[in-house]
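For this view, one protein chain was removed and the others were kept in their places.
As written, the chain order gives the labels A, B, C and D, with residue 1 at the start of each chain.
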Amino acid sequence: MTVAVLPFGDAHVEKPRAVLSARGLSKTFGGFQAVRNVDLDVHHARVHALIGPNGAGKTTVFNLLTKFIPSTAGTISLDGADITRTAPAKVARMGLVRSFQISATFPQMTLLENVRVALQRPNGQAVQFWRSLGSLRNLDRQALELLERVGLQDMRHRLASDLSYGRKRALEIATTLALDPRVLLLDEPLAGMGQEDVSVMAGLISEVAKDRAVLMVEHNLKVVSEICHDVTVLQRGEILTTGDYETVSNDPRVRAAYMGNEDA
Amino acid sequence: MTETSLSQPFVGPAAGRAPLRLLAVCIGFAALVAAPMFFYPIFVMKILCFALFASAFNLLLGYTGLLSFGHAAFFGGAAYVTAHAVKVWGFPPELAVLAGVLGAIVIGAVIGFLAIRRQGIYFAMITLALSQMFYFFCLQAPFTGGEDGIQGVQRGKLLGFIDLGQTMNMYYFVLGIFLLGIFAIWRIVNSPFGAILKSIRENETRAISLGLSVNAYKLSAFVMSAAIAGLAGSTKALIFQFATLTDVTWQMSGEVILMTLMGGIGTLLGPVVGAGLVVTLQNVLATSEFPVTVITGATFMLCVLTFRRGIVGEIEAAIVRWKRR
Amino acid sequence: MTMIFGIPVQALLGQLLVGLINGSFYAALSLGLAVIFGLLRIINFAHGALYMLGAFVGYLLLAFAGIGYWPALIVAPLIVGLFGAVLERTMLSRLYKLDHLYSLLFTFGLALFIEGTFRYFYGSSGQPYAVPPSLAGGTNLGFMFLPNYRAWVVVASFAVCIGTWFLIERTKLGSYLRAATENPTLVQAFGVNVPLLLTFTYAFGCALAGFTGILAAPIYQVSPVMGSNIIIIVFAVVVVGGMGSIFGAIATGYLLGLAEGLTKVIYPEASNIVVFVIMAVVLLVRPAGLFGKEA
Amino acid sequence: EPYRLGVLTDMSGMNFDLAGQGSVVAAQMAVEDFGGKLLGEPVEVIVGDHQNKPDIGSTLARRWIDEQNVKAIVDVPTSSVAMAVQEITRNSDTAFLVSTAGSSDLTGKACSPTTAQWTWDTYALANGTGRAITEEGGKKWYFITVDYTFGHALERDTSEAVLAAGGEVIGTVRHPRETTDFSSYLLQAQSSGADVVALANSSGDTMTALKQAAEYGITASGQRIAGMLLFLSDVHAVGLETAQGLTLTTGFYWDLDDQTRAWSKRFGERMNGKMPTMVHAGVYSSVMNYLKAAEAAGSVSGKAAIDKMRTMDINDFFARNAHLREDGRMVHDMYLVQVKTPEESKGPWDYYKVIRTIPGDQAFRPLDKSECPLVKK
Partner (left out) sequence: MHSSQPLLSVRGLNAWYGESHALHGVDLDIWPGETVTLLGRNGVGKTTTLRAIMGIIRKRTGSVAFDGQDVLKLALHRTAHAGIGFVPEERGIFATLTVEENLMLPPAVDRGGMSVEEIYALFPNLLERRSSPGTKLSGGEQQMLAIARILRTGVKLILLDEPTEGLAPVIVQRIGEMLLALKQRGLTVLLVEQNFRFAAKIADRFYVMDHGQVTDSFTTAQLPDRIQSLNRALGV
């Protein structure tokens, strides 16, 4: 069990233990080093933002953490267990679940079914080929609650393919939450959402973070400043700095590389 | 997306109200029980066999989205095992059928293990190639009797006292197997497991991220489909009392696809209707002037171009449209 | 005499050369498949039938129009290509928006149809087609007698493979084609006449099959079943190569031809399944195929 | 209701040329020549295409017998279908007149009292060719054998004949069915120093092998090629250029004498000038003799008619020195022929020169070696 030692920021505030931590994570794509020696600690009950210019390697870090692509070097541990060599589905079952940058739903299924699929496995109802479909009704209440949380309850019988882009993202988050993950990785959850949805979603994220760890990639700095406890800035595959939003946003290097003269 | 998906969303049960559905099932059952009084029993049995085979195939294609071009291996393989079990080991019919199904499971597990590593068209090509390999195996293996096949397989006595040599006994035995198989498929499709299969078909990456070991699910579905196809093959060996190479050729794999396509991919009844049509067509063509392959080929093209949903699929769609109005 | 695998080196060399010749056919056929698949995402099940068609057109040209091998080498692929173009325009093009499996099924039906038709009119045992006089005879290489025609097959198929590779990987046309594979609507929205491009591609792929067919005519019997005999093996070749690249299709074709040639000496009984066995092994080790890119 | 004869054949597949439509025509000719009436009832020929599938063939045969008053089933290419049909004809007392199917098992292990295997079997071709060529001086044999039961049987039977006639087998290579390229095997055969390269395979494989043998100059280099199973239609298909010099055994050749020419001419007139294969002639002969036998026996029962044939004098343009044995084998003279060179050939279909006649009792498997349970030993 590694105890987080933070290079910057409010080290004096006692943080809960790191649920997910990575050490020396690196990835090379045929000579191009996309991620270099990244150390990361994600803590329980905190929202951790991963920001950085486009192409900095944020999505790649996500892919590495969830084992969707194998890392070139480094170790990852989840709740103290080493998951460096674990299969992606297994990692998900252990409680590390992600959403995708390009929205990912089951298009020809209704919203309710979308969420229910995610509920099936944790409830031991995934391999039952001998029971009737009706036996899944016990999951409906829970599924509906999740849809409600993202404001999609009224559309529960529509097909996911009929949704607009923004709503697909909302559905995806509901599906992800269905797994009740211990660590939630969100890749630009607010991208493409209308103004009206952004604040709802941001609220949702900080609420779910109360009893789990959240790591998110986000370009909407307003939201980052409002809901994220920790911010890690990635540049050219390397960690530029880590700290709270205040510290990070005043770092001249971060302003130059990422934020420009914009204020949240 | 609706149009691009090979498998139609399942609309079957929605097509009628519960009492109506029950009535339809009863009429269907009565028709099957009475069929041998009006039609040539062997012919009806053959249709039942192929209907079961096509339904097994459809379990994979229609509900998992995997197009197998090698299902003949399970069908024909099981037939060989059953024939061999009866002829050489002296198994009673029920055990021989069981042996055939086990054989199909083994073959299915091996082929499936390799094939599920790729998707879509690759999957189709791999199953085709592997089943062709199995064909060569059957051709060259000493116990399959080469071109002659295993002939003169006795039907024996079911449970030691029902003489399957009697056509009617055999018919009801086959009918029983058919109903059992169809029920199994229906159950699998409309089960929690079936729902997972559907989600995998829709978006595999997402399914993985939800913690589902996608390959294990696919392999299970593949093996289930193989087992039921094997059940059909074993039964066929007993009906016709032989097992030959014809049932392991790639043309046979093609035929089962045609049956499913004609009847309606992803519908419960489609493969049954399709099998009935194709088998009847073959019999009609057998005494006509038309070259069979040309007709088969043309039917394939026509189905794909004009009524992809198949006969049952089109009817169901029409009912749904009509209801909306 | 030196021995390898218990076989005289000379014999082995001979077999390798024979394998190379076979590989030429595999390469040319899998290349055609790869072109059509790579750009249209269609598994052209009818490829074998079109290959047969090429050979038959050659035969018919000779029998009814007195057109000999050399002109036929140009004319036959053109005719087969034209046939492909008509087919694409009238039927296949309606299937692009659908699941790719439909086009597989369609071309499967097409293969049955073409093959059945020819069998109906020309029987199943096929027609003879002679080696052109200018390539008759052979050369004694010391370790084997190499028929001149076979040497020509190697050269011709290699030239066609390289030409195609260049066209697709190194020209602007190629980049249109590759892009259209992924998102035809968008490419068309950029102002490229995609429907025409797709027709051209399919026709080109068919012409490749036709060319291989006429190339094969003097070696094999011109028979309605010649295509279905070879197509499944070519499918396996394609799986082994991985459809990612044109180059992969070509290289794998030659490689598997050689592997098969070797098997014919070492353990001939298995020569028909060696390609499938290799396929299984490759799938276990590298599911994407030797040259394929994992999606 | 008229009596019917069912010609169950392959109308769309690989046996179409050697049997197919020609078999139908031959059967019709026989019925016409017989006068169209059997025991006072009209006789009709009906046709079925079994598509080389035993289930279709056997369903059809059963239906014919049960519902359409079919009294004899004729021809039946593809041994798996023939085997399946034989079970049905045996159980329903229907005559089974086999012409195309050549599996020796039909009159061996699986023999039936209602079957007459009329034209040829693998043993006769293998044995005839093996023995005759060895006696002609081809002592050292090399086999290119298709690797399954059928090929193994051909090879075994031929080898026995070769050894019996004082020859030797110096090598064998087994190839899978539907091989597209025989170069490897041919090269091995070429360098083996054999006198005779024997092709123990069939149809497509044989033709490809022949074509490629010509390409590699096998005959040109002094080796002789023997086809274990070849029909006139195969030779026609590959052409004389390729097939010249090939030695094979056949049960019939159209150009043997005036009788055969006369019949073949009539056949050809109905078949766009095609000359009959031995299968076609065999269909005619078997149907004609069946009709005679049934008439004589006064019964259309398969067993009665076939039994009658056993005691009858069988003699026509096809069947010379012939008789039907108790195992169902029709024994008749066979011919060892060699394919002419293009120069020797004087016109269309002038393909064979007859090297020698193989008397029936030498050509076929002796009765005392038969595995048929019907044979009283």
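The rule is short, and it goes like this: a residue touches a chain if its C-beta (ideal position, glycine included) is under 8 Å from a C-beta of that chain, and two chains touch if they have at least 3 such contacts.
Note that the coordinates shown come from a computational prediction; the quantities given were computed from them, not determined experimentally.
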Task: Could you run through the displayed chains and say which ones the absent chain touches?
output: A, C
- request: Check each of A:A56, A:V91 or A:I227 against the chain that is not shown and name the one that touches it.
  value: A:A56
Statement: Checked against the full complex, the residue among C:T90, C:S134 or C:N183 that touches the missing chain is C:N183
Task: Could you list which residues of chain A touch the chain missing from the display?
output: 29, 32, 51-59, 101-102, 162-167, 188, 191-197, 219, 221, 257-262
- request: By the contact definition given up top, give the residues of chain C that touch the hidden chain.
  value: 172, 175-176, 178-179, 181-183, 185-194
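Here, only the chains that are shown with their structure count from here on.
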- request: Compare the CA centroid of chain D with every other chain's and tell me the farthest one.
  value: A
Statement: Between chain A and chain B, the Cα-mean centres are separated in Å by 43
Statement: Chain centres from averaged Cα atoms put chain C and chain D apart, in whole Å, by 36
Query: So, what's the distance in Å between the C-alpha centres of chain C and chain B?
result: 32
Query: Multi-chain contacts in chain C: which residues touch at least two other chains?
result: 116, 119-120, 269, 272-273
- prompt: Which bits of chain A are touching chain B when the two form their complex?
  reply: 66, 68, 87-90, 92-93, 97-100, 104-109, 113-114, 116-118, 120-122, 125-133, 135-136, 161, 175, 179
Query: What part of chain B is in contact with chain A in the complex they form?
result: 1-2, 5, 9, 187-188, 190-196, 198-199, 202-203, 205-214, 217, 220, 224
Message: Help me check something: in the complex, which residues belonging to chain C touch chain D?
response: 11, 14-15, 18, 21-22, 116, 119-120, 123-128, 130-131, 138, 144-145, 147, 149-150, 219-221, 223, 225-226, 229-230, 261, 264-265, 268-273
